[in-house]
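Quick notes on the structure that follows.
A protein chain is absent from this complex, but the other protein chains hold their places.
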Amino acid sequence: MKPHSPARQIDDVIHRIEELGYRAHPIYGVERTVIGCVGREDKSPLSQLESMPGVEAAIPILKPYKLASREFRPEPSVLDVAGVAVGGERLAIVAGPCSVESRAQTLEIAHAVREAGAQFLRGGAFKPRTSPYAFQGLGAEGLEILAEAREQTGLKLVTEVVGVEDLPAMVDVVDVFQIGARNCQNYPLLNAVGQTRKPVVLKRGMATLIREWLMAAEYILAHGNYNVILCERGIRTFETATRFTLDLNAVPVLKETTHLPVLVDPSHGTGQWQFVEPMARAAIAAGADGLMIEVHQDPPNAASDGAQSLKPEKFARLIAETRKIALAMGRQI
Amino acid sequence: MKPHSPARQIDDVIHRIEELGYRAHPIYGVERTVIGCVGREDKSPLSQLESMPGVEAAIPILKPYKLASREFRPEPSVLDVAGVAVGGERLAIVAGPCSVESRAQTLEIAHAVREAGAQFLRGGAFKPRTSPYAFQGLGAEGLEILAEAREQTGLKLVTEVVGVEDLPAMVDVVDVFQIGARNCQNYPLLNAVGQTRKPVVLKRGMATLIREWLMAAEYILAHGNYNVILCERGIRTFETATRFTLDLNAVPVLKETTHLPVLVDPSHGTGQWQFVEPMARAAIAAGADGLMIEVHQDPPNAASDGAQSLKPEKFARLIAETRKIALAMGRQI
Amino acid sequence: MKPHSPARQIDDVIHRIEELGYRAHPIYGVERTVIGCVGREDKSPLSQLESMPGVEAAIPILKPYKLASREFRPEPSVLDVAGVAVGGERLAIVAGPCSVESRAQTLEIAHAVREAGAQFLRGGAFKPRTSPYAFQGLGAEGLEILAEAREQTGLKLVTEVVGVEDLPAMVDVVDVFQIGARNCQNYPLLNAVGQTRKPVVLKRGMATLIREWLMAAEYILAHGNYNVILCERGIRTFETATRFTLDLNAVPVLKETTHLPVLVDPSHGTGQWQFVEPMARAAIAAGADGLMIEVHQDPPNAASDGAQSLKPEKFARLIAETRKIALAMGRQI
Partner (left out) sequence: MKPHSPARQIDDVIHRIEELGYRAHPIYGVERTVIGCVGREDKSPLSQLESMPGVEAAIPILKPYKLASREFRPEPSVLDVAGVAVGGERLAIVAGPCSVESRAQTLEIAHAVREAGAQFLRGGAFKPRTSPYAFQGLGAEGLEILAEAREQTGLKLVTEVVGVEDLPAMVDVVDVFQIGARNCQNYPLLNAVGQTRKPVVLKRGMATLIREWLMAAEYILAHGNYNVILCERGIRTFETATRFTLDLNAVPVLKETTHLPVLVDPSHGTGQWQFVEPMARAAIAAGADGLMIEVHQDPPNAASDGAQSLKPEKFARLIAETRKIALAMGRQI
């Protein structure tokens, strides 16, 4: 739509789009409104919209993802995530333990990462574990502990959802859903979080092409939930010196192709704590909008992912070092 | 247990295992019963079982998967899958369209693959698609069509389940659940099919190590559902001449490490119909227990996966050519 | 050229091709001669050849490889390799130790593989080793031992060349040059073996696309050396259960795109002796023209590649089992 088109013109265009058999996805901006049209392969009938009042142009988008694309929204999205802006000048820092193990452990880490500069607390209550015999998370009790940590620290909560059936219990507690790498193409789960309108951190699958990852984001966006944050966390390659190969190339590729904010998780991406700080610095230098970092006060005894967790003092150092890079990039932590 | 141990001794041992804090998984064979013990890291208390009547040996299994391992069950499992033996001398042939598109299409293909030698009909009613705008399957209507095809042909039904919430509607219709590559590590779904006791075809994820795949199988087995069939369907590599890289090496690796039957899906593995027959022959020569093949009467107009689907006459030729290899391997189609 | 065109017409066409600024590559067949034209991007001037006597058609070939392509030569090439036909009904079996370690070792293995059915003896005199501190081969002394083995057994010799500077010493001794995986894109070496006219086994590099592999073959072919045999030996992927991932998909892909014969090396491809026989059977079922197998009388004490070497009796069993598959495929060992 043309800048400052009146609401009535916008409604007329939406109405017409639906008459033509498409679904309309309006995104209302301060200056300008963009309306995405999805749902039929043949896009030619949409050209007639150009004759309607207020319509600036009807632009066909050829990429298989539409709502996630830069063609659909040329400017980077700055999302309001529970009161914290993600995608803007200030970097988003998500930190915390892999698993919520106990009240004491979680509160201690929450205070430490808050002090070091994080705005978000991560911590798994429901854990997807490779082995059925490994610790599977505290479940509902873990959610209560996270809620208490939020109350004490003001940190927003990011926690992983592994099944549609867990959503009702989680939706009133968490601030941001995380979809883990193994569920990147779990479409029923993507549909379900799409319907909640809660912000979602969507991690890349370990063998997911960037193109397929954006299609997975499109599942969430297509339900009208535009609060999607992508998170690169390492792909599977032949190299075994790192647990995965953190693919920082994905950052500039995504910056060119999508308006969605991009985080990087160097903890899972490298799998070894020594490599987390250098790769965190590199992520920000590549243009990422934030970091997700695993922190634990006693890594050797962590219930999961000890080898890649930083002690709180090492995390504080990481933030201090990464801040220098952020400033060089014209950004803030 | 020693061969031909009386049921009472077996029950006593199971009782003692549970007193010690483990879960007991008895597998009753014609000659001999094996009891798996899982649930605690420390296995040393189990050595005391050796003093009980009927116990032959208490053998610690070091691999992370237990119930799936050859140590647990040294002989290959021959599963009774809705009356069809899978894993024995006769190869299991699963064939059908990627998606159930219509009654006429499905019935025509079902009759054709039955005639050519298949015992199982595959066909998706709920489809996991990379794009949210692509055909997502007929859902419940698709299940009805499949049920009619079974009635007319006697073929057993294999169909993919993509969400826990779809299980109730499916469990009374399908003969075998398929877990697709994207859900190979969807643990809530694995737990849910584990509880049904229905046979399950578990496809390998596109970046899943063989070891992790067996751990995924272990999720199903740990619920007491021992009817698990593995299906290799191609992994992600740098090569683009084929859609995926069908990893036939997995067949002998699995034959050495697990007792579970192994199918191969050369349709998804190669992504091009010309390569399906040679790779089907190769799969059987490598020692696979069966094949899963996509068949469609009109590949260019298939709603999904047309490029890799065989016409019924090409499928019949594939069976004829593969039968020669099967005979050379001392097996039957 | 049209079938049975006289030599004079062929010479005229070659002459004209060179006047136009291309290099001509005639391949003289029993019925028909094909002349490849390479060397300039712009192929349009060649259409004028169609007006010359004896010319059937001037067909532009769009793939980046030309002489290796099926468009250039639609029928599979059956090469005369030191008197042994490779690419025809009878499979080519190349077997022997990884390294020539001593006279006694080499002669014993040579006799054993001859008896089991091999026509070619492999064995490295110059070894490319990952570590500069590992055994690097016996060099010239190794060549003498190989020559003696040939005299005693009649086996043809296949041995790896690792440097242009070793060629003069090797060219009068060996029957077939092998270019190893690490040298697949070593263009000076490819040019040098191209100039010798000796048959060449060109192994696939561990990260070489099939398309790039055919371009590497094209380097040899472009010198007029048409005796090129391709050998799949495993690619680098994320899976670590096997040393490499033997990519049997390459066999049908190559059969569709090139006329060159294709061998498979399951010893390097899997890296473990237990998997060599099943993958050898699978290779033949996929359509390969032969096998390259490592054999050693004392694998635990082999100077290199012990884990993947078969004892002579296991090799004999492999041949017996693979022969059944070959017969099912209408071929001979």
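Should a chain be cited, it is by its letter among A, B and C, assigned in written order, with residues numbered from 1 in that chain.
The criterion applied here is as follows: a residue touches a chain if its C-beta (ideal position, glycine included) is under 8 Å from a C-beta of that chain, and two chains touch if they have at least 3 such contacts.
What you see is a predicted model, and the numbers here were worked out from it, not measured in a lab.
Trainee: So one chain is hidden, and I want to know which residue out of A:34, A:147, A:285 or A:307 touches that hidden chain in the complete assembly.
Mentor: In the complete complex, the chain left out is touched by residue A:285.
Trainee: Based on the whole complex, identify which of C:105, C:119, C:183 or C:267 touches the chain you can't see.
Mentor: Answering carefully, the residue with contact to the hidden chain is C:183.
Trainee: Touching the hidden chain in the complete assembly: which of C:16, C:70 or C:236 does that?
Mentor: Only one listed residue reaches the unshown chain, and that is C:236.
Trainee: Tell me which stretches of subunit C touch the chain missing from the display.
Mentor: 38-39, 41, 64-66, 128-133, 162-166, 182-183, 185-189, 205-207, 212, 215, 218-219, 222, 235-236
Trainee: List the subunit A residues touching the unshown chain?
Mentor: Residues 207, 209-211, 235, 237-242, 245-253, 255-256, 269-270, 274-275, 278-279, 281-287, 324-325, 327-329 of subunit A touch the chain that is not shown.
Trainee: Which residues does subunit B use to touch the chain missing from this display?
Mentor: Subunit B touches the missing chain through residues 236-238, 240.
Here is the rule we use: only the chains that are shown with their structure count from here on.
Trainee: Both subunit B and subunit C are touched by which chains?
Mentor: Common neighbours, subunit B/subunit C: A.
Trainee: Need the most distant chain from subunit C, centre defined as the mean of C-alpha atoms.
Mentor: If we average the C-alpha coordinates per chain, A ends up farthest from subunit C.
Trainee: Measuring from the mean C-alpha position of subunit B to the mean C-alpha position of subunit C, what distance in angstrom results?
Mentor: Inter-chain centre distance comes to 38 Å.
Trainee: Which whole number of Å gives the spacing of the CA centres of subunit A and subunit C?
Mentor: Centre-to-centre distance between subunit A and subunit C: 50 Å.
Trainee: Residues touching two or more other chains, restricted to subunit C: which are they?
Mentor: Each of 237-238, 240 in subunit C touches at least two other chains.
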